[in-house]
Each structure stands twice: as C-alpha cells, then as structure tokens.
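Every protein chain but one is kept in place in this view of the complex.
Letters are used for the chains, namely A, B and C, taken in the order the chains are written, and counting of residues starts over at 1 for each.
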Amino acid sequence: MVPLSYYLILSGILFSCGVVGFLIKRNLITIFMCIELMLNGVNLSFVAFAAHWHALSGQVFVFFVMVVAAAETAVGLAIIIAVFRTRETLNVDQVNLLKL
Amino acid sequence: MDVTTFVIVSVIKSVIAIIVLLTAVAYSVWLERKVVGHMQNRWGPTRVGPFGLLQPLADGIKFLLKEDLTPPYVYKPLYIAAPMIAVIFALTSISVIPIGNWIYIGDLHIPLQITDVNIGLLIILGITSMGVYGVALAGWSSNSKYSLLGGLRASAQMVSYEISLGLSLIGVLIMSGSFSLRTIVESQQGHFWGFIPKWNIFHGQEIAFFVYLMSAYAETNRVPFDLPEAETELVAGYHTEYSAMKFAMFFMAEYANMITVACLATLLFLGGWNGPLFGPYWLQAVLPVLWFVAKVFCFIFLYIWVRGTLPRFRYDQLMNFAWKFLFPLAIANLIITGLIVALRS
Amino acid sequence: MTPNLHLWLIPVLPLIGAAINGFWGRRFSLKTVTIVAWAFCGAAFAWALYVAARFPSLSTPHVEYLARWIHAGSFQVDYSFYLDQLSLVMLLVVTGVGFLIHIYSAGYMSEDPGYSRFFCYLNLFMFFMLTLVLASNYLIMFIGWEGVGLASYLLIGFWFTKDSAASAGKKAFIVNRIGDFGFLIALFLLIKHFGTLNFDGVFQAISGMGVEKSGAGLLTAVGILLMVGACGKSAQIPLYVWLPDAMEGPTPVSALIHAATMVTAGVYMVSRSHMIFERAPIALMVVAIIGTLTALFAATIGVAQTDIKKVLAYSTVSQLGYMFMACGVAAFSAAIFHLMTHAFFKGLLFLAAGSVIHGLGGEQDMRRMGGLRQKLPWTFWTMTAATFAIAGFPPFAGFFSKDEILWRASRVSLAYWGIGVFTAFLTSFYMFRLWFLTFFGDYRGERAMTVETVQTSPVAHSTNPHRLDAHVPAEHGGHGAIHESPPVMLIPLIILAVLSVIGGWVGVPGSLGGRDRLDQFLAPVFHSTIPAGESQGMPPEQRTEGAEPGAGHSQELIYTGISVGAASLGLFLAWLLYVRRPKLPQEIAQGLGRFYEAVLNKYYVDELYAVVFVKPLIDGSTRILWQGFDQGVIDAAVNDSADGARHISDTVRHMQSGNIRSYAAWVALGAGAVIVYMIWMGVR
Partner (left out) sequence: MLHFLLFSIFGAIAVAGAINLLMQRHPINSALSLIAVMASLAVEYLLLGAEFVAAVQVIVYAGAIMVLFVFVIMLLNAGEEERTDGSRVAALFGIPAMLVGAVLVAWTLLKHSGTGEVALGALPGAPTTIGWLLFHDYLLPFEVTSILVLIAIMGAVVLAARPEATAQRPRKEGA
C-alpha cells in the first residue's frame, strides 16, 4: 500500500522539474520537452486521484490531456521548425525580437 | 499454481521462446536467400551443409568473429545503444503472443504463451512503436549523411504507417471486442457453411487485412518500402556505419519484427491456431501449434515473394500512399465495420 | 360603435412633411419644399375639416386608441386621441391659422437661405401642437407640450448666427422648463393619487370629489402646479419674460407660435382640466389674479414700446392675461372664445406687421415708419380690421370675446372687471398708437430716399438684424423701395381679416340678441360637474350662459357700453397724442420721468431676474460645478489615472524583455505566490 501523497509528491517533483527546466534550458526543443514533462506529472496525479476516489473520469481526463499534448506538440514543433528556418538558431535567448 | 512454479514455468517458456525465435530468425534469413535465389535463377546458399542449411550458423559465427570497429566522430553512447534498443524491442514483443491452446502437464495447465495479458495487442503496438528509436538513433548517432537520411526516412515512415496499422487492427477489435489476443483467436473459431473457416479475413476484414499487410511491410522496412536502407541511394541506410555484431543485431531485429508481424497477422486475421483437429491426444495437443506455425510460414513466404517481385517506391510515393490511400481506406473500413456490428447487435 | 376617424393622421401628416423637408429639403428646389410643406399642412387642415363635418354624428368625448405605450402594472398610458368640442375648436384654429401662416411664410421667407429648414421646423411644430391638442391623457399632452417648446426654441433661434436670437431661444426654452417642472409635479401628483393620467380616468375620479372649501387640498396643489406650467407656456407673470425676446424669430413664427397657437396651450390645458379648478377655489383665484395682473402689467409695458413686434408681443401677453382671467372666473368657454378670436386678429396683426417689416426691408422701429397708408394699402386695411378687433369695437371679433370675459369677470368681482376695462383702454390706446405711428403722418424713416442707402445705412443694419439674415441675399431692387407684399402674403392677411371681422359672431351673447352658439357648443365640455349645493363661490349663472335669466341683460349691456367707451377713449387719446400733437408724448414722458423710464425698460424685470436668479445660478455652476467638481474632481480623476497608468507602464514595460524564460520566470513567481497563499489559507 502506498499513500496517495507519495504519488502526488512524485508528480509534484516531476512538475517542478519541468518548470525549472523551462527556466534554465536554452534550447527550444528541450524547453518544449519540459512542458511535456509537466503534463506527465499532472497526468500522474490525475491517475492517482482516480484510483483514490475510485472515479474513472480521472483516467479519461488523462486521455484528453494526452490528445491536447499531441496537438500542441505537432503545432509547437512546426513552429520551432519555422523559427529555425528564419532565425537559424534554437537558442531562446536569441529569439527575443518581440519586445519594445 | 504457486509463485515458484510460476516463475520456473515462465523462465522455461521464455528460454524456449527466445531460442525458437532466434532460430526462426536465422532460418527465415536462409529461407529468404534460398527463395529469392530461386526466383532469380540462382541457387542461393548451397555450400554449408545440405542445401546450405548450416548457413545461418556460419553467418552467426562470422558476425561474432569479425572486428567490431566504431568509426570516429560517432556519438558513441547512442551508437552503441541503438542496435540494442532495436533488438530488445524486437524480441520483447514475442512475449505476449500466444502460439497455441492450453497444454496440460500433470495437474498444472499452461498457456502456450509467455504471459497472457488482457491488453496484449496494445502492448505489442507499444513495443513496436518503441522499435523506431533503434533505427532513428542509429541513423543519427553514426554521424553520416547516409545514415541520417536513412534514420529520418525510417522514423517518418514508421510513424506514418503506424497510424494506418493501428486503424486496420481496430476493425478486428470491434469484431472480437477484446484486446486479449487469446480472446481474439477464440472469437474466430467455427466455419461458415461448414467449410469456410470463420477467420477475420473471411469475415469482412479483407480491406483491413490489405491495409495491415501494406503497413506491416512499411513498419518492418521491407521491400517495397525499404527506403531507409535503399542500397542504390543510401549505401545501407541507417546501418551503413555498423559492422559485425551490431549490424547483426539490426539484422535480427528486422527479421524478428517480420516474425512478430507475421504472428500478429496470423492471430488477427488468419484465425490463429484454429484448424482441423484429429488424431490422438498428443497430436491434438500439437496440431494447433503446427497450424499456427504453418500460417506464419505462409505469411513470411509472402514477404519474401513480394521482396523478390516488386520494385521500390519513391519516397514521395511512399508518403502519398500512406496518407492519401491507406489512411482513408482504413478509416472507411473502420466505419463500415462499426456500422455493420452496430446494426447486427 | 363610434366610427374610426383616424385622428392620428392629423398630427402625423405634418410630421411626414417635416421629415421629408428635414431630410431632403436641402436638395429640393424652393418650389418643391413649399409644395411639400403646404400639402401636408393643408392635408391636416382638410382632415380636421372632415372630422368637424363628421363631428355631430359622434358621441363625445370620442377617444381613439392607436397603440399601447406604457403598461406598468395598473398604470397604463396609450397612444390614443381625445376628441370633443374643445379639442375640435382648437384643432380647427391650429390647423387653419397654421395653414394660412404656412402660405404666408412662403412669401415672407422666400429669400432666406434656411428655407427648407424653416418649413421643416414649422411642420414639426404643427405636429407637436396637434399632438398636444388631441392628446387623450396628460402624458401625451406633455409630449406635445415639450415638443412645441422644442419647436419654438428652434424657430426663435432660427437665425442662430445672430447672438441675440440664439440667447433668446435659450431663454425661452429655460423659462419654459421652469413651468414644465410645475406641470410634471402636477402629473406626478395625479399619478400618485389617481393612478392614471387619462382624462377620462382622472375626471371620473375627480367628479366624485367635492369642492375644497377649506382652503388648500390635493386639487388645489395640482391646480396651482398646472397653472405654473401654464404660466411658463403662456407667458404669464412671473414667467412671461421669454415672449418679448421670442420676437427675435421670424415674424410668421411670432404669428403662429407666439400669438395664435402655442402660447394658448396653457389656456387650453387649464380649461381642459377645468374640473380640477372648479373644485379648487384658491387655484381659481390664483389663476384669475395672475391673469388680471399680467393683462394690466403687459399692457402698460406695451404702451411705451417702440418696436412694432415688441408692442404686439406685450399685447399678446396681456390678451393671454385676459384668457386666464376668464379661466380664473370659471368662464372657460369665454376663454376659449377669446382664444379663438385672438388667434385670428393677433395672427393677423403679426402677419400684417411682418408685411410692413417686409415692405420696409426689415425695419421694425415704429419711429422710422409712418404714412404707409398709401404705400401698403392691403396691409393697411387688414391691419385696421385687426386693430379694431383687438381694441374691442363692435362688431369685430375681439369685442364679443373680450366683452364676454369682462362680463363674466364682473360677476365674480368688480376688481377684475375694473382692471379688465382699464386694460382694454390701454390695449386700444397702444394698438391705435401703433396704427397711427405706422400708417399715418408722414414717413420718418431715413431710408425713404433712394435704393443706395438701403443696404448702406449702418443704423438700419445695427438695429434690425432681421434684414441682415433674411434679406441680405436679396439684392434685387424689389427691396430697395418700400413695396407692398406679394399676393402669397396678402391672401392670408385678407382671409384672417375677414375672420377677425366676423369671427366673433359665433358667440354673440344673449344680451345682444345672439344665442352665444360657441358657448352652447362647448357646454357639454364645460358644464359644471359639481354636485348641487356645493357650488358656492361662483354665481349659478356662471356654469353656462344658456340658463341665464334675462334680468341680467340690461346690466350686461351697461358693462358692455362701458368697455366700448374705454376702447374709444383709447382711440381718441392715441389720435390726440400721435396725430394731433406729435410733440406731446415726449413731454408726457418727461413729466412721468422715472416711471416712464421704468415702463420703457419693462420695469427692469429682466434685470431683476438676471440679478436674482440667473447670475447666482451661472456663478454657482461656474465656480462649484464646473471649476470645482467637473474640473477638480472628474477631470482630475481621469487625467491623474491616465498619467498614473502611463508612469506605471513606463516602469513595468521593462519586464517585456522578449525573453521567453523571463516571462516564464514571472509566471512561476506568480504561481509560487498563489501556492504559498493557498497553503497558508488552507493550513490556517
């Protein structure tokens, strides 16, 4: 038997890792991966809660999260490709034209 | 049964399965060379043993003994990891494939299957989808343009065809209503009008079978979809830079995948181990396995036959075929099947 | 089932004309504009005649429901029209005189750049006036009430490029607002106590109530408030000040709005709600006193005026005073009678005066006129008829109406009668003064000689802005020399002249062997509804003159003789002073000294108001509302918030570094803050 909180803490750790990665990584693709990492952390908490409350809808939500993640990945990677074509770089610190 | 026997039986089953699979791989290579040779008015391997039957053994020894050189400027960890990944996933997928009915040894009766999970089909799909990484990483890590192109092609092609593959399977799933391969096979027992077996391929899944066939060829990078290793354009595609045992691993992975796909086709469309049963008890215990093996053999022979016959697609043709022909076809099949089942119930 | 007369057509037709001229008039030719205006106004007149023809067969009051407007719980107001004898008379007067004045204006305004605008406003006024007349409840009436106010504002300020005209329009509007305020409160009181504004409902509710003998009550309050409204609209003391200034408008406007129709709206309203007044003696008394005082007051002012239109304006005020005096003595039919005749001869006077002004190319000062008898014969003769009518010589129209008012007033109190007679004397005096000054003697205008001096005389330019606006575009010789007006202007004059001669014959009193048909006709409306025995405070024969004992006839004849004598005395005095001895007036003026000054300056009423009301108001709103509140609080708040926003964003915008990771960092910071807060809340 594993306390629910352990699952939640695990998902929290994953999520925080994702955020920190978003903050410290410079590579667009890696940052994007960090987003996926956050999503996975959230999914874990979903499933854990579903098991805890005996409500399958939690697992259904995970599906929706996955679908959204897939769509987001497709568009995001396409954007990354477009950015790379124009700016010839993947470093976010050099993709900072959008400012006053 | 208690845990110890369970473990023991599982270990035994796994060992048997691995050995059988590896030999099957080796001899399917031999078979291919033979058949293609005959198709091209050659003899194929003849020297080693009668009809070159020992040829696979010789090849294996050769691979083991050859110098294993890693070219400079490769990204080493992945360069080494890639073939392992490929072969591991190729071999793992056999673990959920049932090759026959239950057999009874004394009081414990054992499924002819390493493990029987109720989402076996999903597991197989997952594992095969992981198999892409081997090819892709190999192509990328070996830091050569041919490999890179091969890897790119492989990954794109596999991802594309995986969709129509999965869609073609869904029709069968609707028919049987379960992910468990054993259930699927059992749902195909019986005959129409006494003589036509009630296999899915005769049961309204012809289109699905066709789609599955095409997608399976593409998934396993076989002719006519062997763009990733097109000798004429990219020397040997993603495993250009590999030699010796690493190359052998890719080779094994490819053929293991072939066999997995063949088994899957047999289970899903060709009625698995269903077939006429007769004779004494021991024969009745063995016959299903024989039927199963025979069907798999036929499927692999089809593979080789196609390889000997068809030319290679162009890459854009490949993609168009996947997205503009197979994909809609699979969806149409899915809709029709769903409608039929819904109306029948 | 009473037939449906489509009364709504009568107001709506002029509205359509106004819309057409308002929207497309600018592109039309003058002829088209004229035709449109005439057509729709004339159509309204024709329909009114048709209604009149059908009237005898109607059961009065005849109410026509058009559409629902306000249905709030039990309180309901509908677009519906109310036709009875009273509104029929008003209807005919308004449409008829209005139509004549439309015709006249076509000639008078012919050179005005704002021709189409003028007719648009005129039609609009007709619409609102007819709405007012035909309203079947106080709210619709109030719409018309406000609407005519708006129209009069627009028309007074018609030459808005001229400062005096614009301010005069504003003055009229504001003063009217004061009156409307009283009217509104009266309406609220009615809603509060009777829960309805329909005439039927209100009167039915009232008819049960008795006379408020013991001083003030609800009806008294309502009556006085209504009277306040009437004061505003009908230019009674203390709210009459706007009317003389309203003469800034074109003369046809003065004729139509400020003599014939709009200013009589108050009288109409008071007599429409006569049941309220009948039950409120105090309110009645207030009305009577106000009317009497106004009559006298305005007449005295009129004596000293030199501007021909101003004279007429003050005479209008004083005539209105007569009407209210009649209302005050509960002689509503007499009031309406005088209203009608007054509409004829006063409209005629204004039109004739306008014709004079037109002929003189914009001259309005009587001191520069004289001897126009030969030059403007038609104008002269029509004017003569009107003058005799207003002065009250038999058998002209004014005689009968005024005489009836005086007679009825005398029944209540001789004070009213005395003042009324004196006022009649003054009236005839200043009217004949005007008459003599304008048409007799020899011409005193410095611009008698030649055409050249016409447009170049600075005095004329400065003194009569009318010509500046209306006639400057007219450089053709026609306006150089003094000239008679075109027939399009003369025909209405003639018609009105005839009317003001014979118009009074509908109301020949019994004493003169007539049967006072108008009174008979209006009787159903004004028959007293007071339960018998409660009608103290007014002699019995006051209800209707139908049941008057013949004994009163001789007495009435005496009174009549006295008033006629007063009128002729005024005529003689005027002849003496302005024809026989033209020097005498100055000497008298010297003799009177300060009093004459005061009269000449209208008793300084305007200045008084300016000091007492206007200046404090303007200063207060300038200091407190404008500089204090508006600039100090609202503007300051707006500006300061805007500046603050700009400063803050100046500092904050450096956050927008374009670096995704920085943005993410801010987001993370916020998220961390939220987490801390939530956990703190949750743990606590």
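Criterion: a residue touches a chain if its C-beta (ideal position, glycine included) is under 8 Å from a C-beta of that chain, and two chains touch if they have at least 3 such contacts.
It should be emphasised that the depicted structure is a prediction, and the values quoted were computed from it without experimental measurement.
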Chain not shown, its touching partners among those shown:
A, B, C
Missing-chain contact among B:Phe179, B:Trp199, B:Phe225 or B:Trp273 belongs to B:Phe179
Contacting the left-out chain in the complete assembly, out of B:Tyr133, B:Phe202 or B:Phe301:
B:Tyr133
Contacts of subunit B with the absent chain, listed as residue ranges:
75, 78, 117-119, 122-123, 125-126, 129-130, 132-133, 136-137, 139-140, 148, 151-152, 155-156, 158-159, 162, 177, 179
Note that subunit C touches the absent chain at residues 657, 659, 661-662, 664-666, 668-669, 671-673, 675-676, 679, 682-683
Footprint of the hidden chain on subunit A, which residues?
1-10, 12-21, 23-27, 29-30, 32-34, 36-37, 40, 43-44, 47-48, 50-52, 54, 56-57, 59-60, 62-64, 66-75, 77-82, 84-85, 88, 90-94, 96
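Definition applied: only the chains that are shown with their structure count from here on.
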Measuring from the mean C-alpha position of subunit B to the mean C-alpha position of subunit C, what distance in angstrom results?
105
With chain centres defined as C-alpha means, what is the inter-centre distance between subunit A and subunit B in Å?
33
Residue positions on subunit C within touch of subunit A in the complex are 653, 656-661, 664-665, 668
Of all residues in subunit A, those that touch subunit C in their complex:
19, 22-24, 26, 31, 92-93, 95-100
